[in-house]
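Quick one: structure below, then a few questions.
Of the protein chains in this complex, all but one are displayed in their positions.
So, subunit A:
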Amino acid sequence: MFTRGLKRKCVGHEEDMEGALAGLKTVSSYSLQRQSLLDMSLVKLQLCHMLVEPNLCRSVLIANTVRQIQEEMTQDGTWRSVTPQEAGRAPLDRLVSTEILCRSAWEQEGARPAPGLGDGHVQGPVSDLCPVTSAQAPRHPQSGIWELDGPREDRGGFHKSLDQIFETLETKNPGCMEELFSDVDSPYYDLDTVLTGMVGGARPGPCEGLEGLAPATPGPSSSCKSDLGELDHVVEILVET
């Protein structure tokens, strides 16, 4: 019945490919556990909210846990995205970095600065995108470390939902629960799989996704724009004067 308590695993600065892979596997297992904890917490928050007399202390503690997980996930992302300038890094690390940068551009849609890429600078990620992704643009932008976040990508939207939870707890208006969670697209249907299944199991970790990209055949185009499909449109809008 009991599983090991979650502990933060130290991912060292491995230089070689094997080391990097092993590091990623450890990170992957930790990330999966972390993600399932996040999912569990979100379900608990939703259940809290459904009670006639919500327990405020419990809700606050669970919400704080969710925030902590989120912050750590963001920091992990930020930490990786700082690396593109270092040419000597292993190719896998480079792929992860560019993935983050590409993903950050998506977040620009909401006019929010991407985490760790400078503040409020709409053009920041765009200028970073092109030089980095010329030869190593990932074929499947959907895979990678951010996939673990699930379909819900906009962190800003999530924060809004947490805040709404507290407001509604105060006004005790259970009727607006549907609206409350309408933009939180968390995959609750997956929760059983995640919780009863295993660390190795249901979800593809970043390791699997990246292994698919490892051959890293340079794409036919040298510019990031044509490689990234829908992103083209956004980038064009941003860059056009």
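In this section, a contact is a pair of C-beta atoms (placed from the backbone, for glycine too) under 8 Å apart; a residue touches a chain by one contact, two chains touch by 3 or more; residues count from 1.
The rule is short, and it goes like this: contacts and distances are computed from a predicted model.
Visitor: Given the choices "Mitochondrial inner membrane protease subunit", "Prefoldin subunit 5", "AP complex subunit sigma" or "Serine/threonine-protein phosphatase 2A 55 kDa regulatory subunit B", state the protein name listed in UniProt for the chain not shown.
Guide: From the choices "Mitochondrial inner membrane protease subunit", "Prefoldin subunit 5", "AP complex subunit sigma" or "Serine/threonine-protein phosphatase 2A 55 kDa regulatory subunit B", the unshown chain carries the UniProt name "Serine/threonine-protein phosphatase 2A 55 kDa regulatory subunit B".
Visitor: In terms of residues, what is the contact footprint of the unshown chain on subunit A?
Guide: Per the touch rule, subunit A residues meeting the hidden chain are 1-8, 34, 37, 40, 44, 53, 55-58, 60-61, 63-65, 68-69, 162-163, 166-167, 169-170, 195.
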